[in-house]
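For reference, the structure discussed in these notes is given below.
Right after this comes chain A.
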Amino acid sequence: MVNVRYPNGKEMLVSGPDERTLSRRELVKVGAAGAASVSVLSIPGLGRAASLGRLGAAREDVTRGGTLKFARSIAPTTLDPANTIIAGDIYTLDKIFEPLYITTVAGKLKPWLATGYTVSKDQKTFTFHLRPGVKFSNGKPLTAEDVVFSINRAAKDKQGPLSFLDFAITSLEAKGKSKVVAHLSSPWAPFISDISVFANAIMPANFGGKSQTEFFKNPVGTGPFTVKGFKPNASSLTLKRNPHYWQAGKPYINAVDFLFVDNDNQRLLQLRGGQVQAIDLVPPSQVASLKKDSKLHVGLYPSWQVDLLVLNEKLAKFADRNVRRAITHAIDRNALVHAASFGTAKPGGSFFPPSLQYYSAKTPTLAYSVSAAKASLAQSKFPKGFSTELLIDGGVQKWQTFAQIIQQQLKVIGINVTLRPLDHASFEQAFQKFDYEMFIDYAINDITDADEMASFEVDFQNGGSSSYWSSYDNPTAINLVRQAEAEFNPAKRKALYAQIQSIVAQDAPFVPLDYPPYIYAMSKKLQGFNVNPGGAYRLEGVWLT
Partner candidate 1 sequence: MSAVAVDTVLSVRDVTVSVLRGDVRHTAVDAVSFDVPAGRALGLVGESGSGKSLTLRALMSLLPPAARLEAGSVHLAGDELPRGVKQVRRALRGRMAMIFQDPLSALDPVQTVGNQIAEVPRRVHGRSRRQSWERAVELLRLVGIPDAPRRAHAYPHELSGGMRQRVVIAIALATEPSVLLCDEPTTALDVTVQAQVLELLDDLRSRLQLAIVFVSHDLAVIRQLCEDVCVMYTGRLVETGRTIEVLERPLHPYTLGLLDAIIDLDDPVGAPQPIPGALPELERLPGGCTFHPRCFLATEECTTTVPELAPARGAAPDRASACIHRDRLISP
Partner candidate 2 sequence: MTSVDITAAIDAAPVPTPTFWRRARASRSLMIGVAIVGLIVLAAILAPVISPYPPDQQDLYHILGGISSKHLLGTDDLGRDELSRLIYGARTDILVGVLAIVFPFCFGTMMGTIAGYYGGRIDSVIMRVVDVVIAFPFYVLVIALVFVVGPGIRGIFVAFAVADWVVYARAIRSATLVVRESNYVAAAQAGGLSDARILRRHVLPNTIAQAIVYAMSDIVLVIVAVVTLGYLGLGVQPPTADWGSMISAGQDYLTTNWMLSTLPGIAVVITGLGLSLIGDGLADVLRPE
């Protein structure tokens, strides 16, 4: 489970109501109504091999050209896919480099630089067929050797935050120009999903002969856009159209001007003032007022994010299952969602978000009921209640609101909560050292495969975070997670994950509070813009009327 996020400080101090801590997948949602459906239209006379196949054909009913001015909250610090997990970097470099597979807006895997793959009987060898005719932005054709170089680089660089994703790969080899063979140490169902992660994006072998630093100043990729003279942490960045892009006729727009505005209020004002045409991270409180503006459009996109209240089972009071169940019963998630997210988010139930693969709607969750909460507390070793401390990231208005609601609702059943707000870096260090009693944060899936969330939050031993720092250790659940990882049959995997979700719902190691959407706002002149549940948005399919 790659719920890796870390503060890009810029974000943190803004006191806007929306969450400021940036996950690896910053929440970026745009409300373009129609999905950028890619219709098959081979365009005669463009002198391109007609064999481009169904994907990537351009639409006729669009106006071309123009520059999209886009205000984002985080400035990129590097464009090296293998060496970052900051959202500000991810959503910039995923316009320049592309992986073999990508995640669609509906949250499914789609062949991209690869047209497909074949798997050996022992499911340990995958052979990818590369899409013919794809060129890098410097005109050189994409070869298998580039793919081997790029993925090996991501896997080998121990300092790379996502290198563990490729742990299953023992070796990669190019077969001719258009085939790549990957040997795995053991059957690993999420492999294709892992390959779709941005860290495994493809770049020319040996950086096309340039030094690494030089290469990432003027990166060369197969993506729809290119960048010249990249400067980290600048106030703006311009992406120019890649003339050699393999989807003929795309991108429709000539350039993207990213402006980095970390203050929520400023982004909103620049949109309303017409200085920019789209903004990210719109605070839920502003959705209502923005909808009234006839010139603007607000989009709410389902995400793979779950906001969690995590209980520290190293402490006796939270090792007690009845206490955890009492707390889950005591929190009115409907009221919380209504007040804190202005109805934009859905109340929490299973620890999987509804948009995630294998989410089970029939999970037996512990509904809000003060009487059940009191009853459960009575059965626990702390019938008269106790006082405890809730650790939150002080810089984010949303968590302050959540904390005050939970504080009020737990007081009703005799649990007195004091708040302990810290600045992001200290907050992060505290819970990762288990120096907390309860803490609020969010978990997010970054790839289509459900294993990421399941192993990270349930697999106590090698999930990587001692079950999201709750120290929840349920051997049956862990066993189910491991089975699911090696199970290729979708029906069986679905049943396994349904079981896991119900066990966790009953054990209540943490309380899923809500499933917040990505919220974007943009001028109605911008069409065809959309975001996948992982938070990424592709810009080759958008146009300006």
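These made the cut because all candidates are chains of the complex that A comes from, given by their letters.
Definition applied: a contact is a pair of C-beta atoms (placed from the backbone, for glycine too) under 8 Å apart; a residue touches a chain by one contact, two chains touch by 3 or more; residues count from 1.
Note that the coordinates shown come from a computational prediction; the quantities given were computed from them, not determined experimentally.
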{"item": "In-complex contact partner of chain A, selected from candidates 1 or 2", "value": "2"}
{"item": "Touching residues (chain side chain A, partner candidate 2) in the complex", "value": "12-17, 264-265, 283, 285-286, 288-289, 332, 335-336, 338-339, 394-397, 400-401, 403-405, 407-408, 419, 421-423, 426"}
